[in-house]
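Below: one structure in structure tokens.
Apart from one protein chain that is not included, each protein chain of the complex appears where it belongs.
Then we have subunit A:
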Amino acid sequence: MNPFVIHTGLVAPLDRVNVDTDAIIPKQFLKRIERSGFGQFLFYEWRFNVDGSPIDSFILNTPAYKDSTVLLARNNFGCGSSREHAPWALLDYGFRCVIAPSFADIFYNNCFKNGILPIKLSEEQVDELFLRTQSRENYELTIDLEQQVVRDSDGLSYPFEVDPYRRYCLLNGLDDIGITLQYEDKIAAYEANR
């Protein structure tokens, strides 16, 4: 997993509540047995017509947001299916960070396993970011996980909370299976008494 320390990138606003993982990566693309290559299918049914041509009105098809790496979203982002294909698709497409007022649990957790930082900000702060994204060209945010702060070049600075252990793993790009296996003695002892 790639570590996440500090990241500056273009922000794409996705102004919908309850964006579910079926929308992020529709089921017809879950049949692959690889972890890679899902970015082309991200938000597929919002991005493409039935004939495969792009839907111009969708935010990621707007040329200005083509190279965005930070996704700005609304409440309960990532709800529904547990499919980790959702963060795989976001990452493969180029997103390193999703900002929203709230996330569904499984999706939130899956992000950290894949080097994506999901950030919870208040609804007011998210509203302000939507306003700035939509009213300025090439609006960028810098996300500093070490300092736990989101900043823009106009002096905006929003601190955010993140579980310290998840932060530690993301900063260092740690494989947590390896960490668990350090407790082999304890696992074996538990199993002996089960």
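The rule we apply is simple: a residue touches a chain if its C-beta (ideal position, glycine included) is under 8 Å from a C-beta of that chain, and two chains touch if they have at least 3 such contacts; residues count from 1.
Here, contacts and distances are computed from a predicted model.
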item: Name per UniProt, for the chain absent here [options: "NADH dehydrogenase (Quinone) subunit G", "3-isopropylmalate dehydratase large subunit", "ABC transporter permease" or "Glycolate oxidase iron-sulfur subunit"]; value: "3-isopropylmalate dehydratase large subunit"
item: Candidates A:Asn61, A:Asn76, A:Gln125 or A:Gln148 - the one touching the absent chain; value: A:Asn76
item: Chain not shown, touching residues in subunit A; value: 15-18, 20, 22-23, 26-28, 30-35, 45, 50, 74-76, 79-84, 87, 102-106, 109-110, 113-114, 163-165, 176-177, 179-181, 183, 186-187, 190-191, 194
